[in-house]
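Below: the structure, in structure tokens.
Left out: one protein chain. Kept in place: all the others.
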Amino acid sequence: MIRPEEIKMSADESGKWGMVIDQDICTGCQACVAACAMENNISFVGEKDSGYGRSMHWIRIERFWEGEYPEVKMTPNQPMLCQQCGSATCEPVCPAFATVHSQAEQLNLQVYNRCVGTRYCANNCPYQVRSFNWRDYERPEPLSNQLNPDVTVRRRGVMEKCTFCIQRIHKAQDKAKSEGREVLDGEFTTACAQACPANAITFGRVDDPESLVSQLAKKRGHGIKHLEELGTLPNVTYFKGG
Amino acid sequence: MIKRLIDWLKQPLGLIAVGIALLAVFSFAAYGISLTQQPPEQPVQFPHQTHVAFGIQCLYCHPGAAKGPAAGIPSQAKCWACHNQIAKTETSLLLAPLKQAVLSGQPLEWVPVAQVPDFVQFNHRAHVAAGQNCENCHGDMSKVTIAENPQVFNMGFCLDCHKQVAGDDHEKLVKLVDCGTCHY
Amino acid sequence: MADHKNHAGHAEEHFREKHLMLDPLPRGQMNDMVMESMHTTSWKFWVVFAILSAIVGYGLFYSWGTMIAEGLGIAGVNRPSYWGIFLVNTVFWIGISHAGTFISAILRVFKAEFRRPFTRAAELMTTFGLVQAGFSVFMHMGRVWLAYWLMPYANQRMLWPNLHSPLTWDLLAITTYLLSSTMYLFLPLIPDLAMARDRSTGWRKTFYKTLALGFRGTEGEWAHLRNAMNIFAFAIIPVMFSVHTIVSWDFAAATRPGWNSSIFGPYFVVGALHSGMGAVIMVLAVVRATMKHMKYFIRPEHFDAIAKLMLIISMAWAYFFFNDYMVQWYGGDKWTHQLLHFHEAGPLGWMWFAMLIFNIAIPWAVLWNQKWRSTPWIVFIVGFFINIGMWFERYIIVPISLSINRMPFTWRMYEPGVEIPLGIGTLAFFILLYMGASKLIPLIPVWEVEEGQMAHELKKFGRETVVSVSELE
Amino acid sequence: MADNISGNENSGSVSLLAVFPDLGPAADAIEKLRDLGLSDDQMNVISGIPATEAMLGRPNQWTNVPRLAAGGAVLGFFGGAFLTFVSPFLYPVPIQVGTQGIVPGPPTVVVLFELTMLGMLLSTFLGVFLDSYFPNYRPMEYVKEISDGKIAVFFICPGENCEKFTKAMTALGAEKVEAAEVFHL
Partner (left out) sequence: MTDKFSRRDFLKLAGVGTATTAILTGCGPASRYVKREPYMLMPEYTYNGQSTYYATTCRECAAGCGLVVRTSQGRAIKTEGNANHPLNLGKTCARGQATLHGLYNPDRVTDPLQRKRGNVSAAKMDWDAAIQTVADAFKQYKPNEAAFLMGTSSDHLFDLVTDLCSRTGLNLPVRFGALSMFESRATLAKAAENLFGEAGLPFFDVGGAQVVFSFGANFLETWLSPVSYTRGFAGLREGQTKKRGSFIQFESRMSSTAGKADEWIPLQPGSEALVALAIGRLALEMRGGPLPRAFADIDPRTAAARSGIELETLERYAEMFVNSTGVLAIPGGAALGQTNGLAVAEAVLTLNAVADNFGKQGGVFFSPTAPGQEKYQRSASVKEMQDLVQKMTDGEIKVLFVHGVNPLFELPASLEFKKALDGVEQVISFSTFPDETALESDFVFPDHHGLESWGYQRVSTGSNQSALSGSQPVVSPFYNTRSTADVLIAAAQLAGGDFAKALPFKDEVEFLQEKVAPLLNEVDGYFSAPDINTFMASFQQYGGWWKNSDSRVIPNTADVFNRNLKAAEAEFAGEGEFFFMPFVSPTLAEAGANKPWLQELPDPTTTVMWNTWVEINPETAHELGLEDDDVVKIISEAGELEVPVYRYPAIRPDTIAIPFGQGHTAYGRYAEQRGVNPADLLGRHFNEAGDLAFAGMKVRIEKTGKKQPLSRLESIMGVYGVGLGEEH
């Protein structure tokens, strides 16, 4: 047992893993969405459910319109994914401790096997990035051969969300450890960042000032964090550009 | 009728009968539970102790344990490499399934013994690298034929060891008991 | 008993007609009336019972079973309305359950004498309403078979529930409330069960004998019972308030526009009483109309009294509603404004107006008139509208408010699916339980009525004869 | 305790049950019995309504219910305190949710309140059972008229003088005075 004063409060910290997303060069091509689905064994839900707000995308690309024809403009594509908040509103409301803060990785964890499906976390997520397994979505044979063995396959009644590809984090850490070194910046990245043809997504250590994400954030300077005013301490920085 | 039955059951003899019935139910349940703990039927009654006695290292057949998440079952080619040089292979009834499988090119269908649920991401490599011996979890293979689980692989088993290994190192403890270390 | 009649000998005839308490019958006769009301069962009862059983079987158990097997996909919940009618019904049933406690505890504490004949009828609603609330909240869980994980016990891994979560408080509060309201239903029932025991044979005898626990009515038994009932009457009031307050915190504690409001606690409590009183008056009207001898026990004066309470509560609800609306309208951020606008002008804007009409306009228009208040069918209709209105209120708070959040890209309407049979199933189950109970449990607490009749007398002040009550305890 | 005095157990004495139609005569009867030399713990009143001790002129009934309630409340409070203050620290590393403290402030109050109330109400309920020896299905002295509103005064006459007691009771308006029927409840 340890004493409460030893518990780190992430409010005082900057988080560990973070992302920088450049909306100016995001073309909305959906490569990240597909990559995420393939990496993380995300179910597809079919036409009816996906049109009824039940699609399981862990990352979605939002776009709005400004102005009227012919002066109409598409707002910069905005990939929206779990912001891995430092002070996440989803966490305290789970009655079963199924969504908790990882103190080792400073991520929001969703522990599938502990989830009982009250969906309170999803209601309380200001970013609306959690998706719920409304059914046991069919994955006809032999599609299951594609499933990533590093990621749990979720069944009905379980909440899920972007994990910042924690399986890749662990794999990289394991590899680094086996080689007796620290994880290098850029040694691995999330599936979305890896696929992005425009390199609009950069992933890395935000607590390391030398990392590419920190450098990018510094270079671009005027990044925004969504709904920061709610005090959620999100770890994804957006650059609108333009 | 029912009243008479109840009255009879209140007799000492009836009480004994009730006791015996309850005992039977409990033993049946216990037997059922113990059945689930028996090592499953395997295609080959693989004698682990014989192989260990020959001085074959665990990692010779299960090399994945040192390299990655899964220890793995050896390929039949690996079995055959030794066994086709052993005369007993031709005669032994025990080895007939192996011979048949190799010759017919059909894989043997082993039944996994040591398993964690799918929502647990277990990595052998990290555990071997941390100095854990195989028998810490899988028991002493020099004493069993078909592999058995000496303990149930539940979260308590994992966590107890993790806590013990972390000791006073707080940072290590945080890492080792983090939900996200195993569940994602 | 005859003495009491003599005491009242000077009273005006109409007082006796009007007041149950001034129209005493011998205890034995009242006992017989209550027993007879339980024993008399027409074929209509069984027809209704069978229909309701079928509805419960399909609506509740079959539909729920299907939903457990197939997942919540067959319901209408979606992103962003992760909670749908399930939570609407939960709040609604917890609201209904507030009436029983309000009547039997608060009115007992304040010695409102008109409560006496129908405390039991109201308490039954509390317990049965909470059962439905439990059904509704468990239904909405994605993996209800693991619901026991929410109980405060340490599992094999020493994982306790998260005490930060309003849902955990909810579970504790609802459990507390369900247990205590059941106990509070049972304690005053013991003497009546003893009475029924003394007057029945066969399986009913066994049933009542078992439940009466061997109660005789010795001084000690009465003293313990009285003490306990007093403690309950006082202690269950804060529990009742806390339950609905905590239910409101499920919403108010969330960082959502429209929900994050500090007035939600009392607003919900008053709303609960509003729908609860409406439901009590409906139940009483039905009981009075359908069960034998109930016209003696439940009289227009009781409807009058409850209806007065309804009017007051309706005003209080209007006050809290406006209070919430005003603050959100004035100080809310853009999302809150969007939500308020959506409530009124969105696709279900009619519901918002219907809510105001049913909850405010109709009670205010009808219940000021004593004659109307005293007419069971009129107050029945008012109660019905209030319940519809309050259900709408919860519908507006849960799925409609969930449709609007801070991510406009995800806004979406909610269309109920299997929630409808499930919801109807809970309603049918509530009625079914109540019907069953009305045939098994003395609906009228005879000893309380007798006690009240002993305490009441007519007294002359100058030329005027007035009712006077002695404090017996 | 008065509830449990039983003629059957005191061989040589007789239990009598005098049934009165109303409170007043019953109170008088108790006064009379006292005059006739019976102590308060040798008699009891069985009634269909909660007649208070004051109405009957009886000493105050001892009841443990309030004390048990208080005890239960304390237990409940400690149960709540265990959940809120202890259980979060039973993990190897306390689980962190959001940036709330390991022991959150206001939620603690909620949990403490609910569990205190639960403890109190449960123990009150159990207190009735304990104090009244519920459930109790053994044969007891009883007449069915009691649930019809009659007041029964139950007393033990010390054997030889029973006639005297019966007369006194009848004089005071007892509808019947008889050896207490052992009633299989």
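Labels for the chains are A, B, C and D, by order of writing; each one numbers its residues from 1.
Here is the rule we go by: a residue touches a chain if its C-beta (ideal position, glycine included) is under 8 Å from a C-beta of that chain, and two chains touch if they have at least 3 such contacts.
Remember, it's a predicted structure, so these values are computed and weren't measured experimentally.
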Item to complete: Using the contact definition given at the top, list the shown chains touched by the missing chain.
Response: A, B, C
Practice prompt. Check the options B:14, B:47, B:74 or B:139 and report the residue that touches the missing chain.
Written response: B:74
Worksheet item: Quick one: which of A:84, A:99 or A:113 touches the chain that's been left out?
Response: A:113
Worksheet entry | Listed residues C:98, C:197 or C:412, member touching the removed chain | C:412
Worksheet item: On subunit B, what residues meet the omitted chain?
Response: 36, 40, 63-64, 67-78, 105, 107-112, 115-119, 124
Response to the item:
subunit A positions in touch with the non-displayed chain are 22, 24-25, 27-31, 33-35, 37-39, 41, 44-48, 50-52, 55, 57, 60-65, 68-70, 72-74, 77, 112-113, 136, 140-149, 152-155, 158, 191, 194-200, 241-242
Worksheet item: So that we can see where the missing chain sits, which residues of subunit C does it touch?
Response: 338, 341-342, 344-347, 349, 403, 407-413
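Note that in this section only the chains that are shown with their structure count from here on.
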Worksheet item: If you tally the C-beta contacts for A-C and for B-D, which one comes out higher?
Response: A-C
Worksheet entry | Chain centre separation in whole Å, for subunit D relative to subunit C (CA means) | 30
Worksheet item: Roughly how far is subunit A from subunit B, going centre to centre by Cα mean, in whole Å?
Response: 37
Worksheet item: Do you know which subunit D residues sit against two or more other chains?
Response: 90-93, 95, 97-98, 100, 104
Worksheet item: Which subunit A residues touch at least two other chains?
Response: 2, 89, 92, 94, 97, 100, 103, 114
Item to complete: Going by the contact rule at the top, pick out the subunit D residues touching subunit B in the complex.
Response: 91-93, 95
Fill in: Partner subunit D, residues of subunit A touching it in the complex
1-2, 4, 7, 9-11, 86-89, 91-92, 94, 97, 99-101, 103, 233
Discussion item. Residue numbers of subunit A touching subunit B in their complex, please.
Written reply: 2, 6, 100, 102-105, 107, 109, 111-114, 149-153, 163, 166-167, 170, 174, 177-178
